[in-house]
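In this view, the complex is presented without one of its protein chains, the others remaining in place.
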Amino acid sequence: MRFALFIFTQTLRNIRHSWGVQLMTLLTVILSVLIFSFFYLIYSNMLQAGEKFGEELRLTVYLQASLSPAQQQEFTEKVAAFGKVDRISFITPEQAFQRLARQLGNDSDVLADLNPAFLPFSAEIYPHKDIRNLTRIKEFAEYLKNLPGAQKVQYGQAWVERFGHFVKLLRFIVIISGTLLILTTMFMVSNTLRLTLFARQDELKVLRYLGATNSYIKGPVLIEGFALGLFGAGLGLAALFFLFQWIRNHFSSAGFLQLFELRFLPMTNSAIILLGSIMLCTLGSLLSIRRLLKK
Amino acid sequence: MRFALFIFTQTLRNIRHSWGVQLMTLLTVILSVLIFSFFYLIYSNMLQAGEKFGEELRLTVYLQASLSPAQQQEFTEKVAAFGKVDRISFITPEQAFQRLARQLGNDSDVLADLNPAFLPFSAEIYPHKDIRNLTRIKEFAEYLKNLPGAQKVQYGQAWVERFGHFVKLLRFIVIISGTLLILTTMFMVSNTLRLTLFARQDELKVLRYLGATNSYIKGPVLIEGFALGLFGAGLGLAALFFLFQWIRNHFSSAGFLQLFELRFLPMTNSAIILLGSIMLCTLGSLLSIRRLLKK
Amino acid sequence: MLETLNQPPAAASPALVEVVKVTKIYPPDVVALKNVSLSAAKGELVFLTGPSGAGKTTLLKLLCRQEIPTKGLIEIDGNDLNNLSDNDIQKLRQRIGVAYQDFKLLPRLSVFQNIAMPMEVQFKSPGEIRSRVTELLEKLGIREKQHKPAGKLSRGEQQRVAIARAAASSPLLLLADEPTGNLDAATTGLVMALFQELNDNGSTIIIATHDESIYQGSNHRKFELKQGELF
Partner (left out) sequence: MLETLNQPPAAASPALVEVVKVTKIYPPDVVALKNVSLSAAKGELVFLTGPSGAGKTTLLKLLCRQEIPTKGLIEIDGNDLNNLSDNDIQKLRQRIGVAYQDFKLLPRLSVFQNIAMPMEVQFKSPGEIRSRVTELLEKLGIREKQHKPAGKLSRGEQQRVAIARAAASSPLLLLADEPTGNLDAATTGLVMALFQELNDNGSTIIIATHDESIYQGSNHRKFELKQGELF
């Protein structure tokens, strides 16, 4: 009990005696967390938006003849045998004809005398995101083509290719810049901690000469590291939240949110950032002080 | 001359006596520059890609009657009166008919008996990027509709809206995260400089007590700051360049570069980053040392 | 706790400090102590003298394990300093008070806090700390400075703070390195009276000094070092 009290008193004393440096260190952690989580937020929203675009991907299978509901059921099962599919809709020649008319707009009178039956019966397949990458889609198209009754398979090949590359590049950039950001913030925070503790080197030496046990010396430093990580990440995430709210409000007028739905970091990710920050600061303090105590 | 020699000797002595801290500070600057310029590189490539997409934007004006080459010339001038235009192409009913046939693909036989003349004569206008934003495009469409002979104006309104929002959000994010990054790196670098000089406070005090002039004390510190900024930014940009090359090679196999052309930072921007880093480090050192000397 | 370390009950020898054939070489080539042997009995007060650079401070540093000897054996209260774990060294240091030649005060902490440190490190109760610190401040004539930061005192005042800190936990062994170098005759008297009192209460005291006035005429033993050798 008295031990805890001493440690606590020591911690307060340290903070009071070097609050300037402590404040700067806190700011360092806040800014690091803010910038890291800001980019993380952007990327997670971008990946999500990318996925949404992916939902527009569909394959159209033109069939030799119309299918009865029972045949449709059978066809669906055959398709699903290849892989998961979000949705399949069957388009009758009439529906296709209406679409064409809509496409032609004012000029649709040209179709007036025609019989819709000249257009084929088709199935539109929206694949699950698991098979939404280029190679799988190609295989899928090949598979569909060989189904009995299939005449021709169409999908926006160029579009899929583009989209695939885009997502790949995005992932790549997320990974590289994420690594870079994590390394940088870790380095900066631990370097700042090191420099801060360095200024207290003499004090630590004196404590050792007076016979202070290791836990007596490390205790306050660890508590400070812990508090630094906690408040740094807490305030950083709070700042991010307000920044996020501000951006969202700024864009809420533009009928924009139907397109991208901006989302804040999920609770679990925030918690991971918080824990990571606490660990980094505590561990950084511990390692720095161990190096100092060895001298 | 002797002055310069002394300053130089002093600088070397300082670096030798605290190379550990100096190295850490250098690493801080390198990482800051690397991360800042990396994100700058990503954004400038994204904005460029965004612009490329923008080039696909066109407005189609359906006209009441075909235009003779002279009339086309006249029409072009009238259009240009509103604002700069990249290109105008006139589409004859025959061309439009062929397009429709291509669109229908295998089913094009449906059009076989029809006279292309039922399709209108039209002009496709590719606006200059200056007027490629949503409000201007709307005004432009309005203007085109009121031109003599114009029957109807069509453009991908939804697409333009989406694209406009996307570019706006991108700009916004670039500005906010750029500001955040600049502030953070500036803060981190100057805080590190401050802490480093702090450790040399006693030495500076002694020099003052011995009657050293301000330039004698500041000289080495400024040179160090300058060298730090120069080497920090130089090595940071070099690291970025190698990272960039690596990414590009990694993606060169994917027939991807036709879509996005990845470009390194232009010379001027690299130079600005270099100069900014030198200024920041020199100024940071100067301010820190002035504060220390005042004490 | 440390008592349990006294496994062999110090073989009838009442020596608290035992230094046997100790050599200390600072790398690469500074021979600070050469084959020095001496001992101090429990409760004894001894002087260590010698010219500047003779090795007085080095010897004291060896006694509190701030440095380790290049060769030779050092025992404090029966504990071989070479064979102590890190934790035991800290325990032992709690029972040794050292007034450093360069004071080693924490300049931003107050005089009171500086003197209280060794007792805080031993988790003494706040009341005990307060009364002991006040007593020492009184005895050394720096009571009115107790709330000033130690860095803002005159050198002589700082020296007294250093001595008070060394004496604070009534240590088994007190090492005082040049304790009166910055003090006038009257203040030196106060300091010596404090040492005498601690000595009377059973503390073993080793004073390194070049100030003849404090050891001349006393009947305490005196060791003289010259260029690292006992003379």
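Note that the chains are named A, B and C in the order they appear, and that numbering of residues resets to 1 at the start of each chain.
By definition in this document, a residue touches a chain if its C-beta (ideal position, glycine included) is under 8 Å from a C-beta of that chain, and two chains touch if they have at least 3 such contacts.
The shown structure was predicted, so the numbers you read here are calculated from the model rather than taken from an experiment.
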Chain not shown, its touching partners among those shown: B, C
Touch criterion as defined above, residue of C:Q101, C:Q146 or C:S170 at the omitted chain: C:Q101
Residue among C:T57, C:Q90 or C:Q122 touching the omitted chain: C:T57
Hidden partner interface residues of subunit B, rising order: 2-3, 6, 13, 17, 202-203, 205-214, 216
Sites on subunit C contacted by the missing partner chain, in the whole complex: 26, 30, 50-53, 57-58, 101-102, 148, 152-157, 159-160, 178, 181-187, 210, 212
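Here is the rule we use: only the chains that are shown with their structure count from here on.
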Chains in simultaneous contact with subunit A and subunit C: none
Maximum centroid distance from subunit C, chain identifier (CA atoms): B
Chain occupying the middle, per Cα centroid: A
Interchain centroid distance [CA atoms averaged], subunit B/subunit C, Å: 67
Separation of subunit A from subunit B, taking each centre as the mean of its C-alpha atoms, in whole Å: 23
